[in-house]
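Single-structure report; data block below.
What you see is the complex with one protein chain gone and the rest in place.
Our next item is chain A:
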């Protein structure tokens, strides 16, 4: 790898560090990976506002799915318990 690229990589890392810290300050709840994806998207010209909406949506959706899954699991457990009692 040429030194230049290395430098760029280091800088990118630094940027992500900084942004991550800001996001944690703002309670954005994003891990570094997601953040780097987002940054690259924005760098490529995606509307930040739209992206924010999308992220929120996806997160919410994930939350819901999780809840759903938990419920299902709970139900499943109860079912299995009930079955076990029988």
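We take it that a residue touches a chain if its C-beta (ideal position, glycine included) is under 8 Å from a C-beta of that chain, and two chains touch if they have at least 3 such contacts; residues count from 1.
Keep in mind that, in the parts below, contacts and distances are computed from a predicted model.
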item	value
Protein name (UniProt record) of the chain left out of view, among "Ras-related protein Rab-2", "Golgi to ER traffic protein 2", "ESCRT-II complex vps25 subunit" or "Spindle pole body component"	"Spindle pole body component"
Missing-chain contacts mapped onto chain A	8, 11-12, 14-15, 18-19, 21-23, 25-30, 33-34, 37-62, 64-66, 68-69, 72-73
